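Report on the following structure.
One protein chain is absent from this view; the other protein chains keep their places.
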Amino acid sequence: MEAPPVTMMPVTGGTINMMEYLLQGSVLDQSLESLLHRLRGLCDNMEPETFLDHEMVFLLKGQQASPFVLRARRSMDKTGMPWHLRYLGQPEIGDKNRHALVRNCVDIATSENLTDFLVEMGFRMDHEFVAKGHVFRKGIMKIVVYKIFRILMPGNTESIEPLSLSYLVELSVVAPAGQDMVSDDMRNFAEQLKPLVHLEKIDPKRLM
Amino acid sequence: MADGVLSPGVNLEAFSQAIAAIQALRSSVTRAFDCLKDGMRHRETLEGREKGFVSAFQDSLHSVSRDLGELERLSNLVGKPSENHPLHNSGLLSLDPVQDKTPLYSQLLQAYKWSNKDCGNSPLSTLEDPAWADDFKVLPSRTQQNDHCYFAPASSTLELQYHAGLASGLLNQQSLKRSANQMGVSAKRRPKAQPTTLVLPPQYVDDVINRIDRMFPEMSIQLSRPNGTSAMLLVTLGKVLKVIVVMRSLFIDRTIVKGYNENVYTEDGKLDIWSKSNYQVFQKVTDHATTALLHYQLPQMPDVVVRSFMTWLRSYIKLFQAPCQRCGKFLQDGLPPTWRDFRTLEAFHDTCRQ
Amino acid sequence: MSGASAVRISIESACEKQVQEVGLDGSETYLQPLSMSQNLARLAQRIDFSQGSGSEEDEPGPGGRDWASPGDAEDEEGLVKFQPSLWPWDSVRNSLRSALTETCVLYDVLGILKDKKFMTLDPVVQDPPPPKQNPQFLQLISKKKSLAGAAQILLKGAERLSKSVAENQENKRQRDFNSELLRLRQHWKLRKVGDKILGDLSYRSAGSLFPHHGTFEVIKNTDIDLDKKIPEDYCPLDVQIPSDLEGSAYIKVSIQKQAPDIGDLGTVNLFKRPLPKSKPAAEVKLLIHLSLPAENQVRLLFQFQLCTFYEIEIFGAPHWQTKLEAAQNVLLCKEIFAQLSREAVQIKSQIPHIVVKNQIISQPFPGLQLSISLCHSSNDKKSQKSASDRQSPEDHLYVLEHNLHQLIREFHKQTLSSTVMPHPASAPFGHKRMKLAGPQAFDKNDINSLQSNEGLLEKIIKQAKHIFLRRRTARTIDSLASRIEDPQIQAHWSNINDVYESSVKVLITSQGYEQICKSIQLQLNIGVEQIRVVHRDGRVITLSHQEQELQDFLLSQMSQHQVHAVQQLAKVMGWHVLSFSNHVGLGPVESIGNASAITVASPNGDYAISGSISFDCDHKMYLRVRFSSCFLLESISRY
């Protein structure tokens, strides 16, 4: 077989090598209101929105030691929104000059038959949960404050119970690789949220 | 029909000027009252206030009297309507001299009725009519949807009227119906405020639409009132097309036909009643639907019109499935048979229908 | 008990707490000392009331009962005898008992008195009652005194109140700087830079992208002589507005006929409606405007901007709110104009748009000129501006001016709300509908429609075209309707219009024959470039912006209507239609189109009439009638 000629790809594409910069923290339920209040003041002048999402984590096991993880997420309170399929790479802590956790990420919006398709590809659902909370925006920064709910009966998103008495706070930016400057902005923003919440780069590996 | 009541003797130009003068008078009177209502304006001194107020009021009164004078002058110019035939010259044609064919008696009665109507239709009496007064806002030719002509009762002997009634009943049977007016004479005189169809209560409109909605299972009608009392309908016909119908009371003002998969809402979620379909076939159907609106006209019974329009619209359920009844083909110039006959509802290409 | 420490003993009094039990480990359980009420209750419980009542045996009161139970009382007396030493309330009981005894005696005396046999009561003669008046007199005096006291207190209060009110007013007049600043802060964005206070006039937070910084400075108004009487409108706070935003501005939109060769009748008078009343009206509005409190001006000001006569007769310095609003309006007008002129240069059109200084000139239709100009005048050059204004105060297109403001605000809103919060929350930010484009497989057309971004100028030109077309169509129909009396034209304008589209139904009828012949009903959809006519028989005709086309079309429809009417009438009357044509190519040459013709024969066939209808150059209709058989004469009857 001769090598295929260089064809100009018609539409193939997508944005290559996007990175997610992430800072995380948590607040107790009692202090949620004051945090939201602060966020409303700091963030862009948009109507603050709540969300209610259902996330499923899929694994594909191969010969390699570590399985391939994909996250499929859908909105439960807004109809007509596409499903969100997300790949997240290994997080890098980096040195002191970078103020946020960085990981490779691929965001894909897909049609509703995503779960069927993933199963067809050989993926298997590992776990699922419901996330409920608030989302804010400041420039390119996204701030989500949410609580994770355990799903009591698999597949039934109606019967849920909260996993903890606190809310998870995430400050994230998705930017092309190498734009470490954004982490400075993120740190500045995180500073302004102190002492309501301390946002830090948390290495999930250390926690395990 | 507003023009219809003006006999040829009336000076139309003067008439329209007179209407403008009335408008001016109205506005100046309003201004005078506004001035009174608002009272004294804030100024440094009390004296200044009073002075300012008095002078402002004087000014407005002056303008009232000036406008009134202008109106009086114009009203003389308008002139008396002549007592000619109301039918203009074409009316002469009906006075057929063939005696053996046209019975004199019925003609005389007819003539009586004409003159009777003429009395009633003289502009002065129509001016008193509230509905007509409403139309003063526009130029005389632009009556707004007043498809009825109504007139004051004539002051004639009862006997003549009785005969006239009988005769017109007979004449109506002989398909000599000429205009909606003549029916009005034979049937008992309608009350003056007859065109109630213009101001139907929203509840009634809802009922009519609901009934039609239930009538056709494959057609779903969504009624909304984003602009006050005027209803807007979103009719979804099977999986074929969507129709946006803009109503005014029970009269259909405007209709747009779009594809089933086309967006009928604007960015902010309102019904988009202006943009046309992207597809030629639905643009064509839109035109045909507009034609249908002109065709189905029965001002006295608007609900019948809506119903027949919807029945006609329903025949598009087979827009892509029905071949042309004349040429037997599906396509002509790239379009399916878009025309539906108003009576038989059969499918034709636009060019095959004649 | 011995287990308790020495310290504890020294603190507690032994009688206060009793030890209930001593545990095996030596710890003591105490009984809580009784509280006062508990103690009282305990003591009260100890009273033997039956004994108490028994001890009152010597009371003579309720007659027989007491006499009947002496034995009982004896017994109880005996019972009591050994108790007294225990009784702490003994004295109480004793005095109670003596009181009872007294009352019993009194009761008996009264009982005897009542019979009036054995005893009567006589009044004791006392001193005459002069002191009776005295207390009343004293009362009056004391009342008067206390009333006076109350009045004094009230007066004092009133005085204090009126003083504070006066002080308030004084304060209000003086309007201290800080409260003014607070009020300013409620309406405007302020920030402190160094020792200055800067404010933001721009619409940036509302979504504007106009690069003008739009800052104003807040200054303390100190140049006031405190000794002199303070003028009423003195305000300690003043604002310094950038010099280029001073004065007043508005956008003026007008349409002029460029050359007389456009060949339509309507244009000249189309936009020159008599407006003699508008000037006083505007002045009235202005007066109202000035007398309103500053808060309400926001709404009114907008109305006000649109009116031509923007000449405020300013008495003294305007209030800061007025100043700022005027400056903000100038800024907005500048933004609109900057946006328009940028687009005018960028957009390629057949006839390029011309931008000259403060004016943009465009040609919506050949021979027609749309001009949009920014009229900005600072206060000192007022006279010059008003002079230029008076040249043509009538050709304003207020609708378009208003729409321009609306469009720029829409544009602002769009920049703010184009991106929406993602749902699910993990998804990236993005345009609302664009996010659906991938997963819902939008095709090219859909995506194009999402991206189409028409500029301000294009929109306003389209609107201008439509307005022009609509007004002229109305004019054409009206003039035809008033010139031609038979047949009649009726126009029913739709009550719902878009900025780019409106429609009108046109009916052509003969009076008295509406039922017989209603063949001509038209719907005219007036768009931006053209008029689409939908005929009742299903034909669709597209007319261009040329007025002549519409006029000719309507005339031809009218002539067709006439022929139809004749045909229908003939049928009704029993005549036979021999021939019928909408367009006859025979006969004398018509100035417009072809004549319509019809030939009818009488029922018995003796007579035939042929008529043709045409319009001559005066747009009068002619009916030529020819009688056959008897007369071979052509008679032309003119209408």
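So that you can tell them apart, the chains are marked A, B and C in the order they are listed, and the count of residues begins at 1 in each.
Going forward, a contact is a pair of C-beta atoms (placed from the backbone, for glycine too) under 8 Å apart; a residue touches a chain by one contact, two chains touch by 3 or more.
Simple rule for what comes next: contacts and distances are computed from a predicted model.
**Q** For the chain that is missing from this picture, which UniProt protein name fits: "Exosome non-catalytic core subunit", "EKC/KEOPS complex subunit TPRKB", "LSM2-LSM8 complex subunit LSM8" or "Mediator of RNA polymerase II transcription subunit 20"?
**A** Not shown, but named in UniProt as "Mediator of RNA polymerase II transcription subunit 20".
**Q** Taking the complete complex into account, which shown chains does the hidden chain touch?
**A** Every shown chain touched by the left-out chain: A, B, C.
**Q** Which one touches the absent chain: B:Phe15, B:Phe251, B:Phe282 or B:Phe348?
**A** B:Phe282
**Q** Out of A:Asn45, A:Asn113 or A:Ser159, which residue would touch the omitted chain in the full complex?
**A** A:Asn113
**Q** Just checking the interface: what residues of subunit C touch the absent partner chain?
**A** 437-444, 446-447
**Q** Contact with the hidden chain only, please: which subunit A residues?
**A** Missing-chain contacts on subunit A: residues 1-5, 7, 9-16, 60-64, 68, 85, 87, 89, 106-111, 113-114, 116-117, 120-122.
**Q** In the whole complex, what residues of subunit B lie against the chain that is missing from view?
**A** 239-240, 259-261, 278-282, 320-321, 323, 329-331, 333-336
In this section, only the chains that are shown with their structure count from here on.
**Q** Could you work out how far the Cα centre of subunit A sits from that of subunit C, in whole Å?
**A** 42
**Q** What's the distance between the Cα centroids of subunit A and subunit B, rounded to whole Å?
**A** Computed value for the inter-centroid distance: 60 Å.
**Q** Nearest whole angstrom, what separates the Cα centre of subunit B from the Cα centre of subunit C?
**A** From the centre of subunit B to the centre of subunit C is 33 Å.
**Q** Considering subunit C alone, which of its residues make contact with at least two other chains?
**A** none
**Q** Mark out which residues of subunit A touch at least two other chains, giving numbers and ranges.
**A** none
**Q** Which residues of subunit C touch subunit A in their complex?
**A** Residues 205, 416-417, 421-429, 435-436, 438-440.
**Q** Which residues of subunit A touch subunit C once you look at their complex with the stated criterion?
**A** 45-46, 49, 51, 53, 55, 71, 73-75, 77-78, 80-84, 86, 107, 109-111, 131, 133, 135, 137, 140, 142, 144, 146, 174
**Q** Residues of subunit B touching subunit C in their complex?
**A** 1-4, 6, 8, 12-13, 16, 20, 24, 27-28, 31, 34-35, 38, 41-42, 56, 59, 63, 86-91, 93-94, 96, 98, 100-102, 114, 138-145, 175-181, 227, 230, 246, 248, 253-254, 273-274, 278, 287-288, 290-291, 293-295, 297, 339, 350, 353
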